[in-house]
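To start, the structure under review is shown below, and the notes come after it.
In this view, the complex is presented without one of its protein chains, the others remaining in place.
We call the chains A, B and C, going by the order they appear; numbering starts again at 1 in every chain.
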């Protein structure tokens, strides 16, 4: 139940990749036959990945990870548009790859505004409008949040940015292949997608860059990917990504229905546990994400309890070297630190069965109870 | 005969990777069992890759490509050591990933010195010593050149840099796993290696960072790889890389002997062609690299001729949008542009047979002859 | 699937089946350390018994913990190490003694073992205080360090949260 962290590779994907490891291993930049074969596979894959986001083939480049995409967008637009301005707006619940890139830019003299969200994690359009300045060059708001699953009002955000002539970037790592992603409807100029969240291989992603967008490369070198991302092209992984996309294209809708049922059942049953609470929006959320906090217990202990029973899950409570750090997303939606410490994320996937859901519903209440027995706060916070 | 561009994946490597696609697919940062399994595979792989360069495990991080490594080193040391100085020295025959990173830094206000090489492509130690200034922060000289195969005097360069208190980076993408690489003997502070040059998967490399070296990350985010390189760890590819390293560890020496024989035979026989010339050093060269220029013909045509006979090769003559551009490496060793245009790189690998070599020696003279028949300069340059 | 542990096996075993877990009625001393905001709170109870010679020892010990796997596991390990031990001996216990028993922790988790030792010493301090026993100089110093550290961590943490609130505009409901 931790499909949001990463997914296994679909066996059909691995099958598609194999020939590109062993036989068709050419360098896509080489002129000889092996190279041309690699080139053709690359361009076909590009078309597939572009088509599931309604983009032109020439507007999509492949990446070495989702993180690389966000780093490239933040730093690449910042450096390329320095003359226009030094101000960038990012939502406060962006993934670390956006936030840390933003912080790095802050250290280089750029100005960053962190946009607040409401208790469901939704970005407030008025706040965005107020945050925009003359020298704003980029707005970054993710499509769907990786922790609490909230789906942001990207169409409206994009529309506003377009009106103001500001680039709009959306990190769609968690949404692409799970819910519809359409760069036209979303009014985005830049959009990142990730292979290993949809049964493709790790170490591959793609970036949509609308024609005419001013951006610098992050990886300089031999000039691959239209000069925007150098590195010998990882054809096998890209072919694998494209295969995963092809599969999701066919199975996305039926799969989303199935996940939504699981999700809503998890939410309904788990909220029956005393002092348990849902995080994120009740309906504007990813079909496969259920996120909670349980009073009086700590998340790492909880997921380890679950792990003892073979259940994988995730929490927003993470170790730092002097204490546990509650997730920035949970603080941003207004949770108190001690509440955020007791958080649990369950994310289902296409290999999740009804039995798995039943099993979680059997084990989780016991695990919560057990940890509350250990807790000094079993009776309530002091 | 284009193994320097990229290699096929060894079937044993693919076999080792498979479980990490399908079953052991966990996120190495997750706390649950799948995550821990990934973590263990990651650390074992790190040890393997570190051991073949005589480095400590904690001094090696994994990358998404060789290019990423060079970008991180150049930009990361430049930004982290700005207080010390703004001067960087790179050899004039570095790979594009170093040169283009250097040029980007130049545009950000850093000062770059491009170090000349002699006619064999060897960096001149005196020139280096003269180039070093008070505010020099980094010297970048590759271990072995990817075009002409020349092996640089890295030990001496490293020693000089150490004496002067300057970081020394060496791009060992072409040497690692083919000839001995030892970060202690080489006196390097930073060293990059690449998986897809030694029968590992594309999209994976590693960077040695000596303890205490001041460097900033290139990919900011979730804090993977000791906080130095964020992105969900590509465990399958890393395991594959480690497997490839393990194999090379055993087979490197015998393989180098075999390649050297092929190489020397290719050189001896090909130089019998009229108006043909060897590029690079006669002995200080990679065991698998043979590089020539042929007067009066152009390289792209030549490799296409060879390709017609099923032979893959490479040239230093590349298309730009208005003409052909001769390789910077060949110009740096003193070739005239028209000479550089007629260059040919043959690089052998572990699947190359004596028969393959014979075949090249049969086809190549004919191909050269044919193109000379087409050339207006068959009788000599005008 | 092979079992691979992020933490020493002993720690995980104790987390799975903690010993001496729960509240104690009428303890002789309580040590309360850690901080709710940080997600680490440990309460340690001791029952002290005097033998014929007047030597004081820990007859019983219990703990309650709101915290991570290591905090819970290590606390349990510690209780098994000090149960029955004379107070003087218990006072000599250092985190190294625990880690000697469990094996090393990842650097990021070392503070969890400090937490357990601190709770023990605070409980003894509390016992001495309640019994108006003269507090050994060393323990007094330790008590002051612990209180100061707690304050510092809390302060640092509050700053972090304030920053988050300022930057991210949290604190809604």
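The rule is short, and it goes like this: contacts are C-beta pairs under 8 Å (C-beta built on N, C-alpha and C of every residue); 3 or more make two chains touch, one makes a residue touch a chain.
Just so it is clear, the model here is predicted, and its values are computed rather than measured.
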item: Contacting the left-out chain in the complete assembly, out of B:264, B:300 or B:356; value: B:300
item: Contacting the left-out chain in the complete assembly, out of B:12, B:84 or B:328; value: B:328
item: Residues from chain B at the interface with the omitted partner, ascending; value: 92, 114, 116, 118-119, 296-301, 304, 308, 317, 319-326, 328, 331-334, 337-338, 341, 373-378, 381-382
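Basically, only the chains that are shown with their structure count from here on.
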item: Joint neighbours of chain C and chain B, given as chain labels; value: A
item: Centre-to-centre distance between chain C and chain B (centres being mean Cα positions), rounded to whole Å; value: 53
item: Chain centre separation (chain A, chain C; CA means) in Å; value: 38
item: Sites on chain B at which at least two other chains make contact; value: 31, 33
item: Sequence positions of chain C contacting 2 or more other chains; value: none
